[in-house]
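All protein chains but one are shown in place.
Which chain is which? They are A and B, in the order written, and residues in each are numbered from 1.
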Amino acid sequence: MSSNNEVPKFGLLTASTPAEAVSLLTQYGDQARIVSGGTDLLYTMKNGVTYKTPNYVVDISSLPLNYIKYDATDGLRIGATTPISAIATDPNIAQYYAVLSQAAATVAAPQIRNQATAAGDIIQDTWCWYLRNNYPCWQNGGNVCYGVLGDNRYYQSIFGGRLTFAVNPGDTPVAYFALNADVTVQGPNGTTNMPISQLLPGVAIVGGKVKENSLQHNEMVTEIHVPAPPANSVSSWYKVRARQSFDFALASAAAVLTMNGSTISAASLVLGGVDVAPHRATAAESYLVGQSLTTSTIQGAAAKAVEGATPLTTGTGNSFRVFLAQGAVSKALTLLQS
Amino acid sequence: MSSKPQSSGLNNLDPNAKFNLVGNQAVTRRDIYAKVTGQRKYTPDIGPGDIGRSTMWYAGFLVAPHPHARVTSIDVSAAQAAGYVTLVESDLPVGALFGIGARAYPPLVSSEVLYPGQPVAAVAAPTANEVVDALNLIKVEYEQLPYVFDAQEALQASAPQLWPGGNVPGGGVGENGAVTSGTLTLNLGDVDTALANADVVYEDTFGTSIQQHFEIFPRGAVAYWSGGQLTVNASTQFAWAVQQQLAAYFAIPATDVRVSTSLGGYEDGGALGNGLGNKSTGEEYVLAAVLAQKIGAPVKFVHTRLTHARTTTNRWPLSATFRLGAMNDGTLVAIDGIYTANVGGRGGAQGADAVGDFYNAYNCPNMRFYSIPVTTDAYSNGAAMRSVGEEQGHFLMESAIDELAHKLNMDPVQFRLKNMRQAPNPVEPFANLPYTTIAQPQALQEAMQAFGWSNLWKGWGVPSSVNGTKRVGVGMCIQNASKGSPFPPSTSQVQVDPDGTVTVYIGLTDHGAGGNTTFPLIASEALGLTSMANVKLIQSDTMYTTNASVTAGSQSTHNSHSLLYAVEDLKNQWFPIVASKLNANANNLAFGNDTIYDTTNPSNSISFNDAAALLTSSIKGFGVWQIPFNVAYRSTGARFAQVEVDTETAVVHVISHTFALGLGRTIFYKGAIHQMMGGSVMGIGSAFFEELLNDPSQNVTVTPGFPSSGSWLNPNFHDYQIPTIYENPDSANVIPVENIDPTGPFGATGIGENCIIAADISFINALSNALGGYRFHKTPIRIEDVVEAIQWMNSNPNGASSTSSSTTS
Partner (left out) sequence: MGEKDSTAKQPHSEESESTPLDSKMNRRTFLKASTISAGVIGLGGIALSTGNSTTVVQNPTENLPATSNSDPFASQTVTLNINGKSYEVSVEPRDMLNNVLRDDLGLIGTKRPCNRGECGGCTVLIDGVAYMSCTYPAYRAAGHSITTVEGYNVPSSTESQILNALQLAWVQEDGGQCSGCQPGQIMSATALLLSNPNPTLDEIKAGMSGNLCRCGNYDGIIASIQLAAQNLQGGSA
């Protein structure tokens, strides 16, 4: 553990194509990690998190992956290295994918949003204090989840976990889940496409390591694709945090509703910051279909959204985030109440 | 040449006096342009070229990631083999200890670690990057020991004993938890009888958490040697204390040690980037000097966020159990308080100031206080943080008083008006010292009016407004805090050159409070100048200035009173020369509006610059001022706040606050106003965010090389949350109350600490009002605590009495 804030020595590898980046990852194996914006990896390295600090860094920031493309039929395509701020300010995203635009606007702080990237917000490490401070937890070479035993108020799941209970910290992944996005992953044998829920399964054991995403060490996300929004759909985002900037979600909600007049014909509702991956609130989705948005149905959906929550009772406990998750759902749906 | 006049005729105490610069709203902060254009160098900015060298080494601490452990081995050989310079305890002089009395400790320990983050080694490397390489090459092994974080647990006989003689600094605990020594006991009247006869007795316990200054720039120093002489450019609030510390450590004369704030020694030199009480002395000032000596090059030793948060000082957690007695008409008849201060691994006896605040703030015939300091493994060193325990003490006091008013169902303002200490003739009750001044009841009345309390207050537990999920409550509190204690004499000098240039020499610094403007302003006003354009400031450098005491304790404005005596001395040298030019009696001359004039014939005058031109060489006036010992220096004020809470998200926002504070006289107007506003923002942090945390997990098997259970969790700016611009109140109304203090320059007193004191409880009392009268018992009130309050309110729609006990006899 370093008590210093400087970055340990690392070897810099640069690539001009995703295939070349993947080939470098293959060549250097576990020794190398990808850096795109760097706000997460460099921070982790300054903290000296033992099992997350690479000896080599493959810098992909100069790859031609900084783009946002919108097509009414194909939908939205966002390159992996596109800054979060670009997502937050893109007019097409604001118009057709309000939930994503709003989620991006609540990430961290303005300077971070300028540097942090689309793919990075999805695959960043958890903000669990134990990992960030290099405690020897499951994700850091150990065999215990300190979060379960210790201070689990802010960054541990209220919907259970397996080995690790640390929540996925991102905001935009919650919106991507709600929008049924899929991602393109470049591997040694070319590209594959998978739903974002497959990329973020919650807990994955990859190459013997406990992780929160399913990427092999020599795979990288190159693009996020969001299908064209259904006709007559509306969407919204609400993030509950103690401090209104520079803070992760204690609970967030992304809602996408397809309306038939004032009746909801389809609902997609995903909670963030409360589970090891963005948490689809299926019971609340079913409940909403066929209803219209009233104070009563909003409260009903909020209650349904946290059905089955199993907040931790060990350590500090974190049941208050059930309340906050309910609040986030209520706020997000209220924003859609015309 | 030096003179020490008994009184200065220059100290204009007329409440209605007209000044050129004092209180002038157009006066801007003198050093701000240099700072915001990047020209002013703070200590971390000093490079080798600034001190005439070509190289500089960088240093850092290796700290223990365990709450309580024995160091079994330290291996620095690999770091040394790589060319880095290392220090461990055995490299330092035996007996060179830091800290207070029984809790003195070496700056690096190789035996027992008493808190998470205690330094065990220091390294230096030729570049900042390589410091991390050097640290990573040091191998330390530890044996875990049982640890205790909670003060009450640490008082139990079964608790780990952290120091020889037990966990109470300077004392021990006897049977039934009765503290035998190391405590403060104050007793007035007959508390037990008064409680027995009271109509209402209210008993409750409140507590605060570990907080940290998180100055924007961490503490640090640049040290270098020239032969046997040592220079340390330090971010320090007290250059003379550092000088003494270094001289003692190296056993050299103090004259061989120069300490300056930042670069010091030149105009407006001092720049700290916050002090907040954390930058008086420090281990790294000494270790930088040791390393510089060893290396033969300057060494810059600036804390990282982690080491700053965990190894410098902290605001100590203070708890108190009160029994308060009152009559049905609202008369406070008894106060019984037991305070427990968790002073950390190496803090000394603390607690008196918080007790003093209670017996000063309220006028009550029967009062009894105990104060118990307790050593724990929770953190490093309980010490000053923008007050010495008073910020915590006001939360405890004004929580209990507010709740007592609630029990009496009495308007909280009326309760304070009835019971608080106020004019006329306020006296500190224990030592029986008269106040130099008091702003009450004026401050409370003005603030109440400006806030519009009578329209907003709807009763206990009844919010001012409810709009959907948003509830708005109002609350208030008073404050009565020490503004400095009688320190040794403060000294300063004022020089006039023949070209009219004025130079102010004062050994105080500016950690953000505005001293770089206030000090020259006071001298300039005394000199009758209408502008500070030709006034230079040389400050806080042991080579160029003299000891003016520590820049702390809200006393710098007070201590700069010596400037008036310096101008008096200057006048005595200068006016005879001017008098012969004007054909006047020197005793009749006075400064005024950039002239020196004959008070018997004001048209007989000479411009300041022409008068200076009469001088053949520069003249310097010497000022000495000793704060009187036989009076009480108190800062008094009142706060009102309007706070909104969203009952779905538990997010709290301060909508507005009104803050009236007695400051004697406003000297540097913009600075005073902004300090009052900014300190209140810091109070939002204390109320709702700030807490330095340790891991509460227990007994996880230790993995060598990694932190263990009980180590730190949030020693950084992201996770130790301070307010952002979004937490800033929508509106702030600050009211300076000019209650002239005859001992202050132009009647002024300092305000630094008093800008945060009681801010948190004003917001918390307002939040309580928004949430049905729910009484919060600790700070900070984190979002989970607000959720608990909302859930309580939802299940107690009539705002039934909270968990605290209350009896009616």
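Assume contacts are C-beta pairs under 8 Å (C-beta built on N, C-alpha and C of every residue); 3 or more make two chains touch, one makes a residue touch a chain.
Computed from a predicted model, the values in this text were never measured in an experiment.
Among the residues B:L13, B:I32 or B:L614, only B:I32 touches the chain that is left out of the figure.
If you put the hidden chain back, the residue from B:G23, B:G207, B:P429 or B:P723 that touches it is B:P723. Contact with the omitted chain, checked across B:Y147, B:F214 or B:Y565, is made by B:F214.
Residue B:M543 is the one among B:M543, B:A613 or B:V702 that touches the chain not shown. Mapped onto subunit B, contacts with the missing chain fall at residues 28-29, 31-33, 35-42, 44-45, 47-55, 57, 83, 85, 126-130, 214-218, 225-231, 250-252, 256-258, 265, 271-274, 276, 293-297, 304-305, 510-514, 543, 670-671, 674-675, 677-682, 684, 716-718, 722-726, 728, 732. Although one chain is not displayed, its contacts with subunit A can still be listed: residues 5-14, 24, 35, 38-39, 42-43, 46, 56-57, 59, 61, 108-112, 114-115, 244-246.
The rule is simple: only the chains that are shown with their structure count from here on.
One simple way to say how far apart two chains are is to compare their mean CA positions; for subunit A and subunit B this gives 41 Å. Contact residues of subunit A toward subunit B in the complex are 1-9, 48, 50, 129-130, 132-136, 140, 142, 144, 146, 149-151, 153, 240-247, 250, 315-316, 320, 323-324, 326-328, 330-331. Contact residues of subunit B toward subunit A in the complex are 60-63, 65, 117, 128-129, 131-133, 135-136, 304-307, 646, 648-651, 688-689, 693, 695-698, 700-701, 703, 705-707, 709, 711-714, 717-719, 721, 723-727, 782-784, 787-788, 790-791.
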